[in-house]
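Before anything else, here's the structure in question.
Missing here is one protein chain; the remaining ones are kept as they sit in the complex.
And now, subunit A:
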Amino acid sequence: MTAAAAFFYLFAGLAVASGFMVIAARNPVTSVLFLILAFVNAAGLFVLMGAEFLAMILIVVYVGAVAVLFLFVVMMLDVDFAALRQGFQRYLPVGGLIGAVFLIELLLVVGTWTLDPGLVQAPLGRAAHGESLTNTQALGRVLYTDYVYFFQIAGLILLVAMIGAIVLTLRDRAGVKRQNISVQNARTQAMAVDTIKVPSRQGVEV
């Protein structure tokens, strides 16, 4: 057994096991953490296949953004997961049936799957340019040349999303004290400190 195969079984086994733990864990925060572990293992599988760009994107997007978002939601919304699980045994027959049907379908699809032998021999990213390029380089070469139009429109879409989020949620609340640095810096001793001569036994007007 080669090292690559060993790593494959390690990553694949861990991915399946943590996937199971996502639905089995009692604490939702633990579930999300197992989900992150599953993503990281899937990224490991991508690295083994030579798709290092996809692996890093998986970490950045799914672990960095999506899973953290889940974690925020789970922690901020007080969802009672114990109550959600209440009818588990009651719904098991129906759920199990749907799961079984789905599993059989998947097995049928995967079982009858045939790949074009040409595809197996020439991984996409490297064949296109003839030279030995990494995936990232190959993507970079087309992203700003062949696909510059799509790239720029995608940028505009993100701009719209940003403006939209601000338009719909940002409010100027009255009565909020904000820090004004220029005012703070412009304060002099005379503005900040008042020296009063207090006569004995008379006090001061505040």
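Odds and ends about this structure:
Keep this in mind: a contact is a pair of C-beta atoms (placed from the backbone, for glycine too) under 8 Å apart; a residue touches a chain by one contact, two chains touch by 3 or more; residues count from 1.
The rule we apply is simple: contacts and distances are computed from a predicted model.
Only one chain is not pictured, and the protein name UniProt records for it, out of "HEAT repeat domain-containing protein", "Transglutaminase-like superfamily protein", "NADH-quinone oxidoreductase subunit N" or "ABC transporter ATP-binding protein", is "NADH-quinone oxidoreductase subunit N". Only one of the listed residues, A:24, A:61, A:101 or A:160, touches the absent chain: A:160. Note that of A:89, A:132 or A:145, the residue touching the chain absent from this view is A:145. Subunit A residues in contact with the hidden partner, per the touch definition given at the top, are 145-150, 152-154, 156-157, 159-161, 163-164, 166-168.
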